[in-house]
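Below is one structure, written out as structure tokens; the observations come after it.
Every protein chain but one is kept in place in this view of the complex.
Take a look at subunit A:
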Amino acid sequence: MTTREPGRPRTDRSPWNWLLVVPIVLPLLTFLFNSDEPRLLGFPLFYWLQIAFIAVGVTCTTIVYRMTK
């Protein structure tokens, strides 16, 4: 739970929030991943890179959560 500092209005503003923009924008840039090669374990780039973006999303939201708790 957040502890309340007297006299200072609460806010959810933080420079860390900008990190959330990364996993929002990255998966929408089709030119990054719309290709068959290079393949990874038989997966075309299109599939393995987008699956890898899940990890980017988890990392960014976890960092923002920890730093703004």
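Just so it is clear, a residue touches a chain if its C-beta (ideal position, glycine included) is under 8 Å from a C-beta of that chain, and two chains touch if they have at least 3 such contacts; residues count from 1.
Please note the rule applied: contacts and distances are computed from a predicted model.
Peer 1: With one chain of the assembly withheld, which option in "Solute:Na+ symporter, SSS family", "L-lactate dehydrogenase complex protein LldF", "Fe-S cluster assembly protein SufD" or "Urea ABC transporter permease subunit UrtB" matches that chain's UniProt protein name?
Peer 2: "Solute:Na+ symporter, SSS family"
Peer 1: Quickly run down the residues of subunit A that touch the omitted chain.
Peer 2: 1-2, 9-12, 17, 20-24, 27-28, 30, 34-36, 39, 41-44, 46-47, 50-51, 53-54, 56-58, 60-62, 64-65, 69
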